[in-house]
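Note that this complex is displayed minus one protein chain, with the remaining chains in position.
And then subunit A:
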Amino acid sequence: MSETALDAAFFIRWMTAAAASIDREADRLTELDSPIGDADHGSNMQRGFAAVRKLLETAAPQTPGAVLTAAGRQLISTVGGASGPLYGTLLRRAGKVLGDAERVTPAELNAALAAGVDAVAQLGGAAPGDKTMLDALVPAVGAGAAFDAAAAAAAEGALATVPLQARKGRASYLGERSIGHQDPGATSSALLFAALPEAAK
């Protein structure tokens, strides 16, 4: 799979699969966001990705870069919480790195997502270990171009946020009381990466 070039249709499948999985898991994301956040992560992400899916159904961008850029822009416009600009920046920066190539390799996608993750870190001012989405995203892009490995690393990274103390966002106000809860943003990041191998099937 790793040598196969990915076209715009693959990226639309990826976003659609991510939207479906976020839709399924929305209640769980909101539940995770209740003790340490403002209990809106699931509904915010659900709204954002539903809008992405709708946009891609009607607009159908022609290149991988255009799919990600459009999806990112849509998330910034529609999510309503901090995850909108963060996920929006991730996808938009990745889309810009992919440029207007009609097909990209998994390695190129991996490099583009790594640039996107850097942009997220810069925007939010967070680092791995702060109990944020970066704790899933950084290991995911670090796992390389194989989708299964990236998905597994993201899931593991999300689980590993449980013992961490939050240092960014609303949860950071809770100090030590944020320990023992899985970070909702890292969890939704893992869903995004879990949708990659799904889209490749």
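The rule we apply is simple: a residue touches a chain if its C-beta (ideal position, glycine included) is under 8 Å from a C-beta of that chain, and two chains touch if they have at least 3 such contacts; residues count from 1.
Heads up, the rule we're going with is that contacts and distances are computed from a predicted model.
Q: Of the options "2-oxoglutarate oxidoreductase, gamma subunit", "MFS transporter", "PTS-dependent dihydroxyacetone kinase phosphotransferase subunit DhaM" or "Anaphase-promoting complex subunit 4 WD40 domain-containing protein", which is the UniProt protein name for the chain that has been left out of view?
A: "PTS-dependent dihydroxyacetone kinase phosphotransferase subunit DhaM"
Q: Could you tell which one of A:G42, A:G81, A:P106 or A:P184 touches the chain left off the display?
A: If we include the chain that is not displayed, A:G81 is the one touching it.
Q: For the chain that's not shown, point to the residue among A:A20, A:A50, A:A101 or A:L123 touching it.
A: A:L123
Q: Counting contacts across the full complex, list the positions on subunit A that touch the omitted chain.
A: Subunit A touches the missing chain through residues 38, 40, 44, 73, 76-77, 80-86, 88-89, 92, 119, 123-124, 169-170.
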